[in-house]
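Take a look at the following structure, please.
Omission of a single protein chain aside, the complex is shown with its protein chains in their original locations.
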Amino acid sequence: MSKQKVMMGNHALSYGAVVSKVNVISAYPITPQTQVVELLSELCSNGALDSEFIKVESEHSAMAACIGASAVGARTFTATSAQGLALMHEMLHWAVGARTPVVMGNINRSMGPPWTIWSEQTDSLSQRDTGWLQIYASSNQEVYDSVPIAFKIAEHKKVQLPVMVVLDAFFLSHTSENVMMMDLDKAETYLPKYKPKHKLDVNEPYTFGALTTPEWYYELRYKIQKAHENAISVIEEAQSEFKDMFGREYGLVEEYKTADADTILVAISTAASTAKDTVDELREKGVKAGLLRLRFVRPFPFKKVREVLSSAKKILVLDRNLSPGIGGIIFQEIKSAMYNESNKAPIYGFIAGLGGRDITTETIHNIFEEAEKQDPKNIIWMEVKA
Amino acid sequence: MSKQKVMMGNHALSYGAVVSKVNVISAYPITPQTQVVELLSELCSNGALDSEFIKVESEHSAMAACIGASAVGARTFTATSAQGLALMHEMLHWAVGARTPVVMGNINRSMGPPWTIWSEQTDSLSQRDTGWLQIYASSNQEVYDSVPIAFKIAEHKKVQLPVMVVLDAFFLSHTSENVMMMDLDKAETYLPKYKPKHKLDVNEPYTFGALTTPEWYYELRYKIQKAHENAISVIEEAQSEFKDMFGREYGLVEEYKTADADTILVAISTAASTAKDTVDELREKGVKAGLLRLRFVRPFPFKKVREVLSSAKKILVLDRNLSPGIGGIIFQEIKSAMYNESNKAPIYGFIAGLGGRDITTETIHNIFEEAEKQDPKNIIWMEVKA
Amino acid sequence: MKKDGDKIIFENAADLPDMAKSMGTTRFNKTGTWRNERPIVDTDKCTGCGICWKYCPDMSILEDENGKAAIDYEFCKGCAICVEVCPVKAISMVEEEK
Amino acid sequence: MKKDGDKIIFENAADLPDMAKSMGTTRFNKTGTWRNERPIVDTDKCTGCGICWKYCPDMSILEDENGKAAIDYEFCKGCAICVEVCPVKAISMVEEEK
Amino acid sequence: MLEIRIHGRGGQGSVIASKILAYAFAKEGKFVQAFPEFGVERRGAPVAAFLRVADKPINSRSKIYKPGHLIVLEPTLIAAVDITQGLKPGGFIVINSKRSPEEFKEKAKDSTIATVDATEIALNNRLGSKAAPIVNTAILGAFAKLTGMVKIESVIEAIKEEVPIKPEENAQAAQQAFDKTII
Amino acid sequence: MLEIRIHGRGGQGSVIASKILAYAFAKEGKFVQAFPEFGVERRGAPVAAFLRVADKPINSRSKIYKPGHLIVLEPTLIAAVDITQGLKPGGFIVINSKRSPEEFKEKAKDSTIATVDATEIALNNRLGSKAAPIVNTAILGAFAKLTGMVKIESVIEAIKEEVPIKPEENAQAAQQAFDKTII
Amino acid sequence: MKYTIPKEELVHPGHLACQGCGGALAMRIMLKTLGKNTILTFPACCWSVIDGPFPYSAVKVPLFHTAFETAAVVASGIKAALNRVGDPKTNSVAWAGDGGTFDIGIQALSGSAERNDDMFYFVYDNEAYMNTGIQRSSATPKGAWTTTTPVNHPKATPKKDILAIMAAHKIPYIATASIAYPEDFTRKLEKAKEIKGFKFFHIFAPCPPGWRANPKDTITLAKLAVETKLFPLLEIEDGEKYTINLPKKDKGKPIEDYLKLQGRFKHLKENDIKEMQTFIDKKYNRLKILEEISQ
Partner (left out) sequence: MKYTIPKEELVHPGHLACQGCGGALAMRIMLKTLGKNTILTFPACCWSVIDGPFPYSAVKVPLFHTAFETAAVVASGIKAALNRVGDPKTNSVAWAGDGGTFDIGIQALSGSAERNDDMFYFVYDNEAYMNTGIQRSSATPKGAWTTTTPVNHPKATPKKDILAIMAAHKIPYIATASIAYPEDFTRKLEKAKEIKGFKFFHIFAPCPPGWRANPKDTITLAKLAVETKLFPLLEIEDGEKYTINLPKKDKGKPIEDYLKLQGRFKHLKENDIKEMQTFIDKKYNRLKILEEISQ
């Protein structure tokens, strides 16, 4: 008995936390995330959500509060964006090392200075080395569904890692779309109460995080890497169970007309959604175009990516982010993932849409065109006023 | 009339700041960096260094103070490590966007939790997407020399970006080695007073960093990328001038017996230094081994790396760092840099030495041996108690 | 970089400063369009006491040739603070044309 | 995970907890080796007032069967606080064997 | 695909209008996107909101540059901003104004224009104050009337579900506007 | 390549000893590395410091597991820790002790052992207090005497340049230890 | 026209503040008094937007926009640099909102104050995070509505006492100021200019949209805040010497006068208002005592 609503991405994210029955929320406002703290404050205060909301004085503290609460065994949630995410950075590393399965929404906004509030994925992608799992959504339905899925993965005994659910500023956060809501009871069947394997407990008192010499630190890190590797099958299970219960299907990646494609575009987030229209148009013109959207950037879906790209003749990567010095982050990730593969098709890297500049179907048409002319060694800047 | 001293890496770093005649220092203590703040405090207070030392309450503030001072046109310096570097994170992005040529020493220490103070490069390498230039030293002489070189690059009108000088915890920071000191006057000829192109100035009052809409943010980021590209030739010039004046030669990378090598090991920092002995031993046994040490990780020396690796039959990458989910960061960087190249030699990624576990010549021997047995698709963990 | 009145025009990236260095002023932004209502000064009543000038958050009270208050309609946002603070009620708000 | 007295022995990564969860105690660390000098209680003088016990930072004052102070030499670091605080000067420091 | 742009002032509820209208369409089985101008506009400053409506899921998640139709909450804006920028010919324009549609004809020759005195309707329903009437629900009634794209019943249902304060009055305002729209 | 390990207690100056000795070697044209145990040892706890010396630049930047020679600042440590762990046969051991070298013979049969009462020498030179004598300079004189690897003049020069407090007294202590070493 | 505060304007019109913004007026008064020899630092706050988009700016002095939590320490860095490579007489000025001061910026602020760095710190207090759309800050008064303190659970804890916190830092000069009393504000600025060390100003700055108030009432509200003793105008020297400037009379206006002009207090019951009045009276009395004992 699911109900349709029209809601902005920020509300979809918040209701995702509601159906996940989170116990503790701690968050700090920042444009373009504010509707999340506002709606969750409202829902906590009117009883629709039975959760503690710790109204902290910074994002750094928000993440720290979530980590502390999670260590006691509470299901914890926060949300932020850009500067807030960056300010949390030390605690992002912390959540991973402490193996606290916090789930966080991040609204992609470009990094200052200069001040900016518009969409770009540099904020979250530049956290790629912290060990967080990252889900990039491309619709509000996906945002909503991804929250309980994220908890299910995060809390899994073979994973025990924090997960970020990432959505584009404005293009999703502030855009209202059709969203099918879950039934609360059914959601609880999908995602039962969190039962932690390790927790702070006066009846079984242990110390967590004591100084660790070179004797065992190495192995503790090794276990984090293994948890990332384990996460792949855990995700597949969690998403197939989700499909069985709610009918909506998600993969590690989304393939769109890739099966017979000569040229495959790799992208994430809303740009990947927009690209579907371009692929359709190109197909109409007889161009064998396809799209590979990475829904998960961490764990990096190596196997899937390699499989999908194995027979492409040309691989294009669209990055709405910049790692200064190397160009687009997804470009680097894809090249690296494909290096030791037998398919040696050239991979082209395109930058577009930084700082909220729009990425339209035309932009993506231009990318397909530019690929014909350019050297893959260069970083190709789309629509830059160079 | 240069004088030989025996000093620990932390003092080499501090004296590097002294010969650079920095105007403003702001730093916060953290093991294994404390000797830097201690020596600089001493030198500022006894007049050996004519600089303001702002003793802030956190690393976040240290970087913020440096950025503010740099924006007025002061030459600014700081140093930190691991948690401190992570705590600065938002301001690391800031220094790049604001184009403030701060120079920072970072002593590589592994990230908590659990608490640890030992060497590992994850702290600085996981800042690779912030846009900072990064120099990885492998001797105390190099640490010392790299500070004035770093300022020369950072302040160059075609660059204007902050630079990190990175050294291994304990293996350099606390190890005393022979260091040839520079003459102060000669150093000033090499690195004259900083003359900023843009600064906060009541006589020419401008605003920096105002809200920037999608109209121009994109192009400002493009300029940062260009600055990274410009940095390559600026570095080459700065280092050749350094050689002319002080006789010590540094490259973007260091090549060791790579010219005719079949198997090239890529590494950074002290592990790369230790590897030289292994290469020598292997050569003695008739194995055509070589070593490519990345001195600069940002700007990434694409051209050099591609050139050196162009005819290797096997490429091994040693990472004393972990980006959970993908393995070693240098491994990823190298694969990505080599993807569109004609040499498709397999690239193997090895993890070793996390959390300060020692990397000995034997470890590196084992790496060369493992490469014969392993699949390059896997992350290969050396000496892990798996 | 070119200027077109209060507006600044860049050609391309090369034309931009290295970072967001603002060389123009907010005078480019004619906030007079924000008004639904406009303040009108009754110069007969106005004593030139300067109180409205002192409190206008938008620097939109000018001094006319007789030392009386005058409104800068290019920028006045129509907040009506001046109406409120004038001790002799010399300012009143009227609707903007629709 | 195995225990060898106060020491904890892990076999390998699989044997470790998922994070640094400490299951042993610092009793593994015999800080008695830190001492250059050792405190000696003169049980004749000792009144059993408990003051030395109260102030020892290393939990190294025990109570003997007569209610007098006794030193736990396995852990006592030899700081001499107990010597200082004893109101009847019942404790004194002597050099450790060299 | 329908693409609609709404003009108003910061604080007037253009974004809410776009959301309610989107919801009304969704109730009729449509796929929708409603979004504000992505900016930092302040109370009083001219702002816009947007709406896409289609029969199948909407992939494109970029902005709207060439709207087919317009809704204008605030007539003074017509002097202040170029409301017809990018407007496709042959669409509908609804304006909150006492005046007749003809008076706006020159602004958009190819469009079908309707006017409604949403301000008066709002005030009659005690929605807002004279200085700040709440006209964003009333005007949607006029939109339904002018375009016939969405049923007034859907609009009214959407209002009742989405408007937390005075839902009945708002719904009534929409109905009255529907009735009083001058085309 | 020489590899030397120094044993002491936290706060006793083992690390400074390793640095001074390194500097002395450097003055004679050697390449050196001196480093502490990489730990969090506290005052009072047993600690170690290390030294490498070679004729050409030292590439290897890993720890020392098999030292050739030992310096022991604190005799009580011999009971507390296994000081000869990893020690290569045939090396030198200098111990701060009143006792004769023979009494330590069983600890390291293959080594040449010397003792010196560095504590007394230190106190005679007013270095430190009875509870905490500063013996780290004196013992270096004994090292020079025992091993002949480095000139006592170099050690003394290094002490004078590197020790900020009472450099002369420290230098003198080294000289006296050199003279009084019992091999 | 009569000019009771400096005439020269150092703020440009066309800035992006809402109609009737108290914070915009506060800046106007501050800057015209401190003068051109001033370098500004703004953290994230309404003023990061008010200042206008690149390549435009609303201020006529150099301005460095910085991260939300760093205003104080960036101004410290600027001052240190001025001492070395510029004119040490230039004022280094941090200008922040209440969120950037009471909450996320308090650590950097405490650090600069502890070092007694020679600079000005201004907080324009509109009692919430306005730039992001009216979320509670620790400066939000008890009982007030914000988007994160809904009317059924309005803010439960009282406004953080930033003056007492700064006084505890024993800095040479602390003052409160109000846009309704520009001459008092200007006098204090002139006085502070002569003092070396850390100078802290707490400015009361009504925000019409955030307070659900009519833009025209901005000055009225600021005046009532003083007259009701909610926000007395005062000075604290060296953390201990208190001087209350206004209100002169001990019996202030009732707090209702102030509350009723604002939508954010609309839900308050009679009892809540009584409690608030008691709180204000108690706090004011303590100030009076502190003033007395410092004589």
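As written, the chains take the letters A, B, C, D, E, F and G, and residue 1 is the first residue of each chain.
What we mean here is this: a contact is a pair of C-beta atoms (placed from the backbone, for glycine too) under 8 Å apart; a residue touches a chain by one contact, two chains touch by 3 or more.
A quick note: this is a predicted structure, and the numbers were derived from the prediction, not measured.
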Displayed partners of the chain not shown (whole complex): A, B, D, F, G
Touching residue (missing chain; options G:T157, G:T243 or G:T278): G:T157
Which of A:L13, A:A27, A:L40 or A:A74 contacts the chain that the document leaves out: A:A74
Residues belonging to subunit B that touch the chain removed from view: 28-31, 34, 37-38, 41-42, 45-46, 55, 57-58, 83, 87, 112-115
Positions on subunit A where the hidden chain makes contact: 23-24, 26, 51-52, 54-58, 60-61, 64-74, 76, 90-91, 94, 98, 194, 200-202, 204-213, 216
In subunit D, positions touching the absent partner: 1, 6, 8, 10, 20-31, 34, 48-50, 53-60, 63, 67-69, 72, 74-75, 77-81, 83-85
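Please note the rule applied: only the chains that are shown with their structure count from here on.
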Steps in the shortest chain-to-chain touch route ending at subunit D and beginning at subunit C: 2
Contact-graph distance - origin subunit B, target subunit C: 1
Separation of subunit B from subunit G, taking each centre as the mean of its C-alpha atoms, in whole Å: 43
Subunit A-subunit B separation of Cα centroids, rounded to whole Å: 30
Per-residue overlap in subunit A, given as positions that touch at least 2 other chains: 83, 87, 97-98, 112-115, 117-118, 208-213, 219-220, 222, 227, 356, 358, 384-386
Numbers and ranges of subunit E residues touching at least 2 other chains: 40, 44-45, 131
